[in-house]
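Every protein chain of the complex appears in place save one, which is left out.
Entry: subunit A
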Amino acid sequence: MTIETVVEAHQVRKSYGDVDVLKGIDLTVRQGEVVLVLGPSGGGKSTFLRTLNHLETPDSGTVTICGERIGYGEKGALRESRIALQRRRTGMVFQQFNLFPNMTALDNVAAGPVHVNRVPRAEARAAAGELLAMVGLADKTGNYPAQLSGGQQQRVAIARALAMRPQLLLFDEPTSALDPEMVGEVLDVMVRLREEGMTMIVVSHEMGFARAAADRVVFISDGVVVEDKSPDLFFAAPEHQRTRQFLDRIL
């Protein structure tokens, strides 16, 4: 059996004005892997995650998802409408959920298939209902986001991303905006996705999740990858001073 590479990021750089946020990041993620990204605030984790689906355009370097270079075709930079097609392979879950407030939970989940893949609405809604049941929200399909708790909203957001049948899911601090008692219900869904073989890159400081579900921990600080290893090795024997300082603060 061949192990397929899903993400291949090579020397990704990005600056805002004269602030170098990403200083050449390399990352390879294979199919079914769960990579946890850790690092101090402002270190460039979100920026890097966003370059993976070209919400942020890197200044240089390459991002390849499932063998396809993101943002560039044979004739150079792609137009936004072409990049949109590439983004269908990658789902994203945001810290603030970013559900569409004017749509019910069901229509939030159906939005991608209906408006991107032109699936008939009835069919998309049926599939959305199944996904909501999968994340434990079968009884909330008709609720608007404002009628849901944070944990429920984030589960809807995960279902919305899954509705596009992505090859890769990106999570940017999915539990940071949640009240503590709701963190578990979201992490449970993510652990289940891992068991089903979903490839995931997760920016999170949930150490429980890191130990239970991560195949690798990548530590990003000041725009570079400082460590990239298994959770056991990472927590037991961090090589760098910066990593130790960070771990001392959060553990």
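In this text, a contact is a pair of C-beta atoms (placed from the backbone, for glycine too) under 8 Å apart; a residue touches a chain by one contact, two chains touch by 3 or more; residues count from 1.
Rule of thumb we're sticking to: contacts and distances are computed from a predicted model.
**Q** Going by UniProt, what is the name of the one chain that was not included in the view, given "Acetolactate synthase", "NADH-quinone oxidoreductase subunit J", "Amino acid ABC transporter permease" or "Nitrite/sulfite reductase"?
**A** "Amino acid ABC transporter permease"
**Q** For the chain that's not shown, point to the residue among A:V19, A:A146, A:A236 or A:L251 touching it.
**A** Going through A:V19, A:A146, A:A236 or A:L251 one by one, A:A146 is the residue touching the chain not shown.
**Q** Which listed residue, A:L55, A:A127, A:V224 or A:L247, touches the chain dropped from view?
**A** Looking across A:L55, A:A127, A:V224 or A:L247, the contact with the absent chain belongs to A:L55.
**Q** Check each of A:P58, A:G71, A:G91 or A:G129 against the chain that is not shown and name the one that touches it.
**A** The one listed residue touching the chain not shown is A:G91.
**Q** May I ask you to list the residues on subunit A that touch the chain which is not drawn?
**A** 53, 55, 80-81, 84-88, 90-92, 94, 96, 98-104, 111-112, 115-116, 143-150, 157, 160-161, 164, 179
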